[in-house]
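Please read through the structure below; I'll follow up with questions.
Only a portion of the chains appears, each positioned as in the full assembly.
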Amino acid sequence: MSDQKQLVLKREWCKGCGICVAFCPTKVLIMDTDYKCTIANIDACIKCGLCELRCPDYAIYLKEAQDEQ
Amino acid sequence: MKQLELRLTGSGGQGVIMLGVILAEAAIKKGHFAIQSQSYGPEARGGASKCEVIIGSETIDYPKVQQPTLLLALTQIAADKYAQNLPQDAVLIIDDSIELINDPGTENIYRLPILVTARDVVRKELTANIVSLAAINQILGLFSKEELLEAVLQRVPKGTEILNQRAVEAGIELVQNHVG
Amino acid sequence: MEPSKLIQEYFRDANLPHIWCPGCSHGIVTRAITKAIDELGMDKDNTVIVSGIGCSSRAPGYMAFNTVHTTHGRAIAFATGIKMSKPELDVIVITGDGDASAIGGNHLIHAARRNIDLTVIVFNNNIYGMTGGQYSPTTPTDAFGTTAPYGNIDQPFDILKLAEGAGATYTARGTAYHTKQLISYISKAIKHKGFSIVDAISVCPTYYGRRNKSGSGVQMMVWLKDNYVDVKVYDKLPEEKRAGKFVYGEFYEQERPEYTAEYQKIIDRLRGEV
Amino acid sequence: MSNKITLMQGNEACVQGALYAGYRFYAGYPITPSTEIAELSATELPKVGGKFIQMEDEIGGIAAAIGASIAGTKSMTATSGPGFSLKQENIGYAAMAQIPLVIVNVMRGGPSTGLPTQSAQADIMQAKYGSHGDYPMIALSPMSVRETFDLTVRCFNLAEKYRTPVMLMTDEVIGHLRERVVVPEPGELEIINRTTSEAGVLRPRPYEKQPGEIVPAMSVFGDGNRAHTTGLFYNETGFPSNSTDNAKIMLERIFNKVYDNVDDIVQVEEFELDDAEIAFVTFGSTSRVVKAAVKALRAEGIKAGMLRAITIWPSPEKQIRELAQKVDHIIVAEQNMGQYVREVQRIVEGQARVQHYGRGNGDLIKPQELVALVKEVEHGTK
């Protein structure tokens, strides 16, 4: 299932707090020079959803495959 | 002395209010009249922050800036909001990261690398306001460097004197190096 | 880029991004509420979100339910009227530590006493965020606030103990860091028939953090992670390991007649008699 | 069908009127001399499926009542002086958020705890100005028990029609008076209900007035409208706006819905005014004193008359201005140290002499005092 999920960053909503970066268990995310979140290492993503759970700004989330249709 | 009306804008944490306070205090020290005000608002949280200073040789009646002598904009959002319909002869100082999307109304524009200077030259981002202050003073010729420094040092936290002195120098230089 | 399904479904995304500061965890708690609602499969049309005034109390404006942003401290009293008038609605109160336990303290304890079926979620950041960082009834002793420049001499409320002493029938505490647990407590609180309260520990990096040198939102979240332990774990800890620890978890749960149901009995009785 | 005639108390008439108007929710906190309104509501509401709740204080009382109204139920709260002061913040909320609500103040002797069991009319200006900021207020004041019934119905009607809080400003004399009342039959008095939004429709701009509407239709909780209510300045979406331009529009809206409709809202009684040479302006229980005095004066051939403000806010400006054209001298009789007289003076603009008569100590004015006063005025001694 979780393979079907896709990590999405809605960058315009990101306020650059760094929470997702700090708590991503597999260091998928980094802060870029604009102080916003960037997906740096998607392959490491285990689709745990912790970033979505704790992003205060709803700027990062896992999209279900069926959402795509 | 003609009444000077300065509008200083940026984002919440950039210290434009402190900038205004220091300016006003320097002016008072010099025997001028001066007032400072700022826009409050939940929208100041993250959004644009605005500080106004009026300096004159007589009591200042109307407390808000109407015809800015100078506008400082440190962020894009601030510039978008305030850098328009300025008086023809107004000074506009913007950080060089900003793109002007509106017609500012003046051609007297200083596009200065303030933020980068604070970060890379002064090596402390938070000094962007002091860099700006020095630049403003340099352009308007309000105070001597000593007067300015005195006003700055009276306000900044202990232990940051040297840092802020560097910021003042950097600000002066920015204007000196500026090619109009 | 469109927002997530959850956000699309339960948020008024035209009003987003929200007003909260970078790193403010009010956004995390707000999402946690909608997540619980989603998991419970509740009907948005039958759900009411009521708040008072404060940074936290801005939440309803972003949430796609029947929403009311009331006056400072009065959310629970407004909610009482809403619930009494239409007991079939699920009424959730979003409030701050100041809103709920300072100016709103009296409504909190009386709603708890009546055991009226409201779910109160306190966005507890231990400070008055909206007005710029004055100490609140949950600010720890010795912490700083703009009105506690020499360190706070007040002893803080344990909001859950207060509510329990007043008569609440479900109490739990979660944190913005321990988000999954928080969601499950909110979910249980909503399902609970009677007055339920969840103390949702939130962080205010802008005012609390800055004044108390607690660092950024991330650092404050790390602090939550390191200093909050599950009450079930805590209870088993040896005394010396408990020092300085804070607890989250479920603290109290009880069945007691619910207020609007009791009132309905009077109506039924009178109507039966006619 | 012949109407029932009964001995009814003023506070009881308020509850009966409210029930007649479709009232289904009361929240409040007891206080003399308004308490009977709570007590009778507690007894009667559940009989009709309505609800009563005694809240922890007056603030909770009005808050719960507003909450119930937002959810869709006709609501009322009643109090007296100290409680009226406590309710002020949320009165402003109801005005701002445009929530129909009936607030009853059975006035007693003040200030502060004052003389709790005596009557007064000293919260008249507070009715209009008691909450912070600019907002319009509608307030009615009955002079009899039957009128308490009727005006309570009218308060509900105006509240629903204009989406705004409306006050019934009565006092201890009327609240506690038992009087012969001809009880209106169902259907005899008009009942107005709020216009509500179509069920299941999520309006993007729920505060946008549709053609033909006096105020935008209200959303009903549970009906799928899911609107937002706030005490901040909001725009037509219902969400907060910091724009001062929007604030200007909004303020004008909440003012205009009242002031554009003064003719609908303002109600007065004119008594013996046709050929009057001297006139009283008065309201509420004092009107009974004035009426007795006018009758006595007329009996002695003195051409006195009375203009009674039934609607005290907005004040009957037109009627008072006309009166000032007609008579030379206006006596504003009220049980206070001089409140409504200031409004009358303002309106009259020097077109007639305006004088206050009254006191705030709880001691009802006697008709003879007014008769004597008029005679002194006639003889030029006052």
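In this document, chain identifiers A, B, C and D correspond to the written order of the chains, with residue numbering beginning at 1 in each.
The rule we apply is simple: contacts are C-beta pairs under 8 Å (C-beta built on N, C-alpha and C of every residue); 3 or more make two chains touch, one makes a residue touch a chain.
What you are looking at is a predicted structure, and each value in this text was computed from that prediction instead of being measured.
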Protein chain stoichiometry for the whole structure, using the labels that appear: A x2, B x2, C x2, D x2
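Here is the rule we go by: only the chains that are shown with their structure count from here on.
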Centre distance in Å when chain A and chain B are each reduced to the mean of their C-alpha atoms: 38
Chain B-chain C separation of Cα centroids, rounded to whole Å: 42
Multi-partner residues of chain B (at least 2 other chains): 42-43, 46
Chain D, residues touching no fewer than two other chains: none
Contact set on chain C toward chain D in their complex: 12, 15, 44-46, 48, 50, 53, 60-61, 64-71, 74, 77-82, 84-86, 88-89, 106-107, 110, 263, 266-267, 270-271, 274
Residues of chain C that touch chain A when the two form their complex: 1-7, 11, 16-18, 20-28, 31, 176-177, 179-180, 216-218, 221-222
Of all residues in chain D, those that touch chain C in their complex: 24-25, 27, 46-47, 49, 51, 53, 55-57, 59-60, 63-73, 75, 89-90, 93, 219, 221-232, 239-240
